[in-house]
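First up is the structure itself, then whatever we jot down about it.
With one protein chain removed, the remaining protein chains of the complex are shown where they sit.
Letters are used for the chains, namely A, B and C, taken in the order the chains are written, and counting of residues starts over at 1 for each.
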Amino acid sequence: MNDRALRDMVTGLGGKKEAVPRETGFDITAASEVMAILALASSYEDLLVRLDRTVVGSNFAGEPVTAGQLNVSAAMGALLRDALKPNLVQTLEGTPALIHCGPFANIAHGCSSVVGTRMALKLADVVVTEAGFGADLGAEKFVDIKARQAGLWPSACVLLGTVRSLKMHGGVEVARLNESNVAAMEAGFQNLARHAENLRKFGLNVLVGINRFNSDSDEELDRLKSLCAGEGLPVAVADVWNGGGGGAVDLARLLLDALEKPAAVQPLYPDELPLREKIETVAREFYRADGVDFAPAALDGLAYLQAHGFGHLPICVAKTQYSFSDNPKLLCAPVGHRLSVSGVKLSAGAGFVVAYTGKVMTMPALPRKPGAERISLTPDGEIKGLY
Amino acid sequence: MNDRALRDMVTGLGGKKEAVPRETGFDITAASEVMAILALASSYEDLLVRLDRTVVGSNFAGEPVTAGQLNVSAAMGALLRDALKPNLVQTLEGTPALIHCGPFANIAHGCSSVVGTRMALKLADVVVTEAGFGADLGAEKFVDIKARQAGLWPSACVLLGTVRSLKMHGGVEVARLNESNVAAMEAGFQNLARHAENLRKFGLNVLVGINRFNSDSDEELDRLKSLCAGEGLPVAVADVWNGGGGGAVDLARLLLDALEKPAAVQPLYPDELPLREKIETVAREFYRADGVDFAPAALDGLAYLQAHGFGHLPICVAKTQYSFSDNPKLLCAPVGHRLSVSGVKLSAGAGFVVAYTGKVMTMPALPRKPGAERISLTPDGEIKGLY
Amino acid sequence: MNDRALRDMVTGLGGKKEAVPRETGFDITAASEVMAILALASSYEDLLVRLDRTVVGSNFAGEPVTAGQLNVSAAMGALLRDALKPNLVQTLEGTPALIHCGPFANIAHGCSSVVGTRMALKLADVVVTEAGFGADLGAEKFVDIKARQAGLWPSACVLLGTVRSLKMHGGVEVARLNESNVAAMEAGFQNLARHAENLRKFGLNVLVGINRFNSDSDEELDRLKSLCAGEGLPVAVADVWNGGGGGAVDLARLLLDALEKPAAVQPLYPDELPLREKIETVAREFYRADGVDFAPAALDGLAYLQAHGFGHLPICVAKTQYSFSDNPKLLCAPVGHRLSVSGVKLSAGAGFVVAYTGKVMTMPALPRKPGAERISLTPDGEIKGLY
Partner (left out) sequence: MNDRALRDMVTGLGGKKEAVPRETGFDITAASEVMAILALASSYEDLLVRLDRTVVGSNFAGEPVTAGQLNVSAAMGALLRDALKPNLVQTLEGTPALIHCGPFANIAHGCSSVVGTRMALKLADVVVTEAGFGADLGAEKFVDIKARQAGLWPSACVLLGTVRSLKMHGGVEVARLNESNVAAMEAGFQNLARHAENLRKFGLNVLVGINRFNSDSDEELDRLKSLCAGEGLPVAVADVWNGGGGGAVDLARLLLDALEKPAAVQPLYPDELPLREKIETVAREFYRADGVDFAPAALDGLAYLQAHGFGHLPICVAKTQYSFSDNPKLLCAPVGHRLSVSGVKLSAGAGFVVAYTGKVMTMPALPRKPGAERISLTPDGEIKGLY
């Protein structure tokens, strides 16, 4: 359950017989490092290794203390035993799908589990997985964190876009997105083009899927396809809203073609680059920032991590998904901005260092009316109101 | 998990965006009123009614506030949906058994679930259930709380005893319990006799089962049987340690005989007796105390509950299981003692008022070496070290 | 300043650079053990000795830790340097008076300072000091704590009473105290008589001063004087409300007479009596209780103090001032009651052990409208609204 009251608290009160007072708090499941660990673990052994090295505090000398040092990692692993097993579900059309793990895409890497992907690769000829939200966040973390750790390199990359989002990047306000506006879409196309350019830096074969909305005009769709072609990007319209799986056959064929091409995917930066330079690399290459402003706390944190043996870890940037920059209002393809890093946090078990940028909110807001109020239980034991 | 650090805490810290600071704490599952509610609920409807009326705090005017007033009882019920279903297990000999719910026997009533008992009554000719620990606690609560609420009146009662425990009540120290000592057992028999006398006050047909240990001498067993006979108590030795189910055939036959006799079971006190007098009745009739010393906080609490419409509830005494008195060192069949009540607590959902006596610890101590340290997970996903 | 919000708190938050989290609280000045220490110290040396031995906590082994062990007692003494000097003030008639220290009369001994009394004894032939509130509290503590520690034994004792209070002890409600009611006063006289009887147990020469109110009838006053005479108590009416100091000349003369008589004052119990028996002695001899009910926490506390070398200290009872018993509604001269002791607290620096009885409130309630709201400061720097 989400309970804001548990985010920050003092525990261990009640006198000497209880425990030692301490400032602490609960994270929600998706924000816990344990979720990222589960998503990145490749086996029970690897799960235990990751739990073991998870840093849970520091001793009086300031040295990191791990769950392993507290002798609790195996018990944690036992609690997670069944959770490491992927869930097999089906789409409305009966196609099988694996859904497994939900690490947040800001303070974590936002990808489904390594175990799930491996299972899918055993069972199917082609595996499609999703990395959300925004290719500057999701795809970058997919390659630099998940693929790097698991050795699971993708053969091709479908960059999804919509006419509507490009019009918004081109300056159209939300209320007028239903109107055809080729000029605005052209202006906003710079956003898509930059994402494609970014993805090619990984060595990925990139194709574009246009997620069609009924409000898209043929003129807009045609123009978008020719803009993609101008950038050398294979492109197909997918109309799954109206056509279900059949609506995406063109895109699927395009993808199968792409899989025939050789791909030599590699991460954006090597393990041995210092943490600070890793952040600067992502900021420069992916966000196109002029530079990075590190707050003093961030510099201290990076120096501490570098000195304590965590310098080889990849970076996980917590940034707004609305802009390449850390300013959610800077749309399209901004240049000349600086990335502001306020602090960093170690996820030693998951195997990355989180960098907090701008004013990113790492905790979801809760609705004014709690979801619990909608839920009911019938006399026959049926639960209603969950969705 | 048991974590002492969560027993007493201040939550809601972190500023205005988070929540309102509040002193609170977690109970372990067995000590939560929710466990007692689950054990006493007779259906999903009844579960919701109980959750709804559970008092979770008070408003500024000092009036009780319920989970229902917070609109969360249905969501709580949804979480408990599967938990209300009894668990069917089997003994080593393959006999079916239902195991369901574990409310503590001090701050709660210590009996298995009403739903489980009802299910067993549908499935079997004879249902045996257990009420622990010590007949002055378990059996009293079974009749005055579970039977009263569920209308499930027992037809007979097996009072279990051991030669060893009677020798301890007769003054023998633990290290010498293996030695035959008829005189000490005779002295300690007053304890068993008083339990039997207590149980007959409910109108129960009482028989005695002697749980045989290999250290019991024939002389001791013979003398114990004749002492029971002297009190008019049917008695049989059960040697399940050596004989399995077959070792209890005599006792089972005795029980079947007892079920032939008519029984008119009734609680010790009526609903309408004021809370204070209910406590005094249990203390006088069952514990044989000269009187009850109520701490001022207990009197205030009782007055509050009586005034706010909770006067009709039965009492659940949190007392040491080692003595009829609130002093764990006062063995056998003490008289002349007083019961000291330090405070009371409402369990409105479960439907009783807890009275804390003496120095009873309502929370289990934790081992010096955490159980978590023994647990392991193999590469094949097997969990070891749980027991 | 009185601030309820500071009574219970968790300090030392803010992370490792700050301090260690701890549950603690502020006492108001009069309730602090430091105030009692100041009032009982006979010199700067004695002040330092007392501060040094003040117990401020316990170590992990449960042994007491003193201010001296923290090396802070001398600095505390420095802060109190000027506070140890008595204040010389004058009455409305210009008579000099020393006012010094205000330890509460429940959790402390309620007497003015030893240094002030000694200074007065150097400066005047006769020193009158006050011990409040209720002779069962104030006078008992004056002899058993202040006199015992300072070796300052009083030569005589003026027991003050009013016609109105005796009528109240005789059953008259407050609204009707202005009406003459000799019968009620006679009934309530048992209260005064018992106080006198108590004080004589110390070996004190006791005389009675009647603090006259304008509502007192001559008949009431005459009857009260003859009742006192019947108990062998010298008595005088003091009408200081109407006559100022002159109104008390008769009482003063009576006191001078009393000073001529030899007095062999001694405490109620010897130092070497165990703490528990000291409490029982005061309860039996002064409160006329049938016995004492110690809560388990009180027994544990007494055992701890006895075992750690504090068994020789006198007892300071925190009890309601409205009754000889711990029940404020039990007026006049009750018998047959029991004293309920809920807990004990060590004041090692002051040199006594506090016993909490009944539901005594050791903290003053604060007014609904804070006193601060009345206070003002003029442009000339004059403070108004303090009283």
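Going forward, contacts are C-beta pairs under 8 Å (C-beta built on N, C-alpha and C of every residue); 3 or more make two chains touch, one makes a residue touch a chain.
No experiment lies behind these values; they were computed from the predicted model shown.
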item	value
Chain not shown: contacting residue from C:62, C:94 or C:381	C:381
Touch list for chain A against the chain that is not drawn	10, 293, 295-296, 340, 342, 358-359
Positions on chain B where the hidden chain makes contact	10, 12-16, 20-23, 58
Chain C residues that touch the omitted chain in the full complex	3-14, 18-20, 22-23, 25, 43-45, 47-48, 71-72, 74-75, 77-78, 81, 84, 370-373, 375-381, 383, 385-386
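Here is the rule we go by: only the chains that are shown with their structure count from here on.
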item	value
Inter-copy rotation, chain A to chain C, in degrees (Cα atoms; steps of 5)	180
Chain B and chain C: spacing of chain centres that average the CA atoms, whole Å	48
Length of the line joining the C-alpha centres of chain A and chain C, rounded to whole Å	69
Chain A and chain B, separation of their C-alpha mean positions in angstrom	51
Overlap residues in chain C, where contacts from two or more other chains coincide	10
